[in-house]
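For reference, the structure discussed in these notes is given below.
Only one protein chain is missing; all other protein chains are in place.
Just so it is clear, A, B and C label the chains in written order, and each chain counts residues from 1 on its own.
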Amino acid sequence: MAQALTHSDPHIGDRPRPAKNYLNATTGIWSWMSTVDHKRIGVMYLVAVLSAFFVGGMFALLIRLTLLTPSHKLFGKVLIDADAYNRVFTLHGAIMVFLFIIPSIPGSLANFVLPLMLGAKDVAFPRLNLASFYLWCGGAALAVTSMIFGAVDTGWTFYTPYSTTTQNAVGLMTMAVFTLGFSSIFTGLNFIATTHKLRAPGMGWFDMPLFVWGTYATAIIQVLATPVLGITMVLLALERAFNIGIFDPKIGGDPVLFQHFFWFYSHPAVYIMIVPGMAIISEIIPTFSRKTIFGYRAIAYSSVALALLGFLVWGHHMFVAGQSELATVIFSALTFLVAIPSGVKLFNWLATMYKGNISLETPMCYAISFLLLFAIGGLTGIFLGALSTDVHLTDTYFVVAHFHYVMMGGTVIAFIGGVHYWWPKITGRMYNEKWGRIACALVFIGFNMTFLTQFFLGSKGMPRRYYNYLDQYQPLHAFSTFGSWVLGLGLFIVAAYLLASLRKPMDAPDNPWGGTTMEWLTSSPPIEHNFEEQPVLEHEPYDYRPKVKKHA
Amino acid sequence: MEWFRSLMLPPQGSAFAAEVDALYMFLFWLSAVLFLGIAFAAIYFAIRYKYVPGRVTPHITHNTTLEIVWSVLPLLLCVVIFFWGLEGWMKYSVAPGESMEIQVTAKKWIWTFEYPDGSRTANDIHVPVGKPVKFIMTSEDVLHDFFVPDMRVKHDIVPGRYTEVWFTPTVLGPHHFTCAEYCGKGHSDMMGKLTVDNEADFKKWLETGGDDWKNYPPEVWGQMQREQKGCATCHSIDGTRGQGPSWKGIYGKMETMSDGKSYLVDDAYLQESMMQPNAKIVKGFEAIMPSFQGLLHPQDIRGLIAYIKTLK
Amino acid sequence: MSEHTHNPKAEAALYLKTLIALLILTGITVGASYIHFGSGAANVVVALTIATIKATLVALIFMHLLHDKPVNGLIAAAGFVFLGLFLMFTLIDFDSRQDYQPRNMPAVVAPPTSTAPAPAAEHK
Partner (left out) sequence: MSTSTVDLQHDPHGEHPDDPHHQHHFTTMEQQFDTSKIGMWLFLATEVLLFGGLFVGFGMMQARFPEEFKEAHEHLQRPLGALNTVVLLFSSWTMVMGVLSARTNQRKKLVIYLMITILCACIFLGVKYFEYSHKIEEGLLPGHYYTHHGDKIPNTHGYATFFSFYFMMTGLHGIHILVGIGLLWWIAVRGNRGEFNSSYYTPVDLVGLYWHLVDLIWIYLFPLYYLIS
């Protein structure tokens, strides 16, 4: 029996909703805690990373509030002192990176959707998947403990020798990061094995949805880069405990070597962040343009190219850090190479919209926001990759603005778009469309107010990680702080209507958007084993040509 | 376009600055064009191809020519940008042989500079206009970074090594420099003034420390020295204990030393505390205060003493 | 499972031969370490080359990569290739740093009073 999936026919599979789905198949806390169902683990991850986002976001608002005026006063009282400020931005950065953005899309959405898209019943190693989630929890617990024991004031980059000499709970935080690293490795390992071996009968590599390609490329980085982060953290902890003499110059170590270790992971890690975001966009755009994706192979290859090229450019964080001139020049040259696959993707998405049949539902609004914000973030990366301009811009708010455009404006926007896109599938409920669009607009405006400003601050010479600043920067800082309130308001509205949608009865059709990938074939929410019958793929993905209805 | 550049970037204080700004502005306009193109396309398509129920979309899978064009064109642009950046970088990284060399020692959270003739300053540099100056920098504790926005130069300072940075100042007057590598609590206070003088003023400044002080009453000058010379990082004036004792109310009081003896805090004691801080260590503190011999000129010491007297 | 189709006897013989080869190579590398090949670097190259041959034997035969599905070999190779990249770029930096100081920082840092050590000598 052939099933035609077109938007005019959104209630496809409108069979009676199965009484038992993955949410209510078993009940009780324990049935969740001990579950090996990728969908439940995905949901638990979603709750976990969004809580981390919330905490990180509160720290962010505190940063902005502190910088509202050069005196840091609010109603006549100094909000936080310099030491506290340093801890706050460190926690903000570390939480956002290690607890939120790296596990965000792979842990939650990919965990939920990837097996469904492949027509599989689960990921390759379900127990490892659960272990990965618990490692995340362990890492989070360690991070919280470190906050209680005086927090960490090193910046999320843990540069030595500051981090080896500061009197703080750095040891605990390094262990937290180490643990989170292994959580991420296990997720990636699982996805690679799943993609290789659990594709539905008939599904070749180039029949996979692009979301799977993106997740797969991400998993390569997770597996190959993260172990080095692990060993870096171990070395840092040992340096603090025993003075082993590798990073601290007082005892013969080399601080620049630490930076090599750190960025060997952390540059590829920025592609762990963005590639899954791009993967989501590659799903949303064809679905809401009701048109096949333009340049399927180019997009698939560019995901992998980003993953591999991402390993060759880490030295661009160290142009003025004391690495050799030769290394600096090589790294700068290689840095430009990553612009090409990113551009290819951007242009392909635009070409997909050309002559489409575009409806601006909330996920598509986020996708378009992504296109604009990522373009700005990526293009400002070029300013930083070019040698002479980076000398002036490095370690200023220009860098802060650059990475918020790619991380918040890129990944997080795509993530929120993805949450909306798959919300009906995950929860079985439709959210309020009107509020969805309003919130999206607020987020977009607030975000640009907050961070566009910071490009100007940085170009004018405002260094990052500054508690006190010269009066001349005050107006821009204040504007940025106002922006963060608009942004915060937008996100709170998102949280509010999404949570509100959970209270009404299940009303989502199986395929509300007319998607063409396999997750839309099963019921919303899916049954425990994903599909009633093993789906088999017969056509390429994103085929929006009208179907001739056959008779079964 | 000059007004536009100065809207975005700090004043140009060196020849190198113009170099950086040229690339910056090129990248700015390139990005603006690309961004507007992308934004226009996205929004135009969203409006032009607005959803109509039942409309069938064409099945366009790819277009090889188009894809090659938008891979190769950016690549070519990138090659240009790379070499442009490289050109500036070469100038930045190789100092001319005849530069004046200033030794920089960074430390939490104070800068000290030493001139070829041996005179030393803290958080305050004067340089002659039109002559290349090279800073040879090292750190005593953690990473710092010497950043002079107006000159568009910046370089990390690594403990255990010497790194350098240079520029040729072209614009007379005050500029500021600041620390751009995170170094702890006082990171954002680690800044100072760079003054570009003409040859004569520079010579005079080297000998006497300038005569700026004549414009201020001694206690005001002393207060300014506290900020400039970095006393403020360790000494509070409101009675709170910092790395060193607070200055509040110390004048005229009997201070107990770590060896148990007591001394009256008078002018001589204060002067000794600045020149040979380790001669007498105040009880309960460590001997971490650096000597300011050669850093404080007589008028500065007078000013500081006058200022401390006012702190009742 | 399908990858092992040949007979167990031949396989056992192959394993034994591999073990013998590995032991002989161990002997050679220990022996070579007592000979001086001109420069220290030459000795490193010899020792690491032999180690790499041994490692390849273990990977191909004991770990079955020779007859296994190619994807497993690819994964193993990727591990080493990316490690190689890490090593290579870091080495490029270390090798070409001009003021790279092989000694450690003086144990006692000079107080700012004493004239800072004159670095001019180390800078061309």
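Rule of thumb we're sticking to: contacts are C-beta pairs under 8 Å (C-beta built on N, C-alpha and C of every residue); 3 or more make two chains touch, one makes a residue touch a chain.
Computed from a predicted structure; not experimentally measured.
Enquirer: Wait, the hidden chain, what does it touch out of the ones we have here?
Expert: A, C
Enquirer: So one chain is hidden, and I want to know which residue out of A:P18, A:P70, A:G150 or A:G252 touches that hidden chain in the complete assembly.
Expert: From the options A:P18, A:P70, A:G150 or A:G252, the contact with the absent chain belongs to A:G252.
Enquirer: What residues on chain C make contact with the chain left out of this view?
Expert: 1-2, 4, 8, 11-12, 15-16, 18-19, 22-23, 26, 29-30, 32-33, 40, 43-44, 47-48, 50-51, 54-55, 58-59, 61-63, 68-69, 71-72, 75-76, 78-80, 82-83, 86-87, 90-91, 94, 102-104, 107
Enquirer: Which chain A residues would touch the chain omitted from the figure, given the whole complex?
Expert: Chain A touches the chain not shown through residues 1-5, 120-122, 124-126, 128, 185, 189-190, 192-193, 196-198, 201, 223-228, 230-232, 235, 238, 242-246, 251-254, 257, 261, 516-518, 521, 529, 533-541, 543, 547.
In the analysis below, only the chains that are shown with their structure count from here on.
Enquirer: I'd like the Å distance between the centres of chain B and chain C, where a centre is the mean of that chain's Cα atoms.
Expert: Each chain reduced to its C-alpha mean, chain B and chain C end up 43 Å apart.
Enquirer: Indicate the residues of chain C shared as contacts by at least two other chains.
Expert: 100, 104-105, 109
Enquirer: Using the touch rule from the top of the page, what residues of chain B touch 2 or more other chains?
Expert: As it turns out, chain B has residues touching two or more other chains at 141, 159-161, 163.
Enquirer: Which residues of chain A touch chain C in the complex?
Expert: Listed in rising order, the residues are 196, 220, 224-225, 228, 245, 249-253, 256-257, 260, 264, 311-312, 314-315, 322-327, 330-331.
Enquirer: Of all residues in chain B, which touch chain A in the complex?
Expert: Touching chain A: residues 8-10, 19-20, 23-24, 27, 30-31, 34-35, 38-39, 41-43, 45-46, 49-63, 66-67, 70-71, 74-75, 78-79, 81-82, 84-89, 91-93, 141-143, 145, 147, 149-150, 152-156, 158-161, 163, 176, 178-189 of chain B.
Enquirer: In the complex of these two chains, what residues of chain A are touching chain B?
Expert: Its residues touching chain B are 7-8, 82-83, 86, 153-155, 159, 161-162, 165-166, 249-250, 255-256, 289-292, 294-298, 320-322, 325, 328-329, 332-333, 336-337, 339-340, 343-344, 346-348, 350-351, 353-360, 368, 371-372, 375-376, 379-380, 382-383, 385-392, 394-396, 456, 459-461, 463-470, 543-546.
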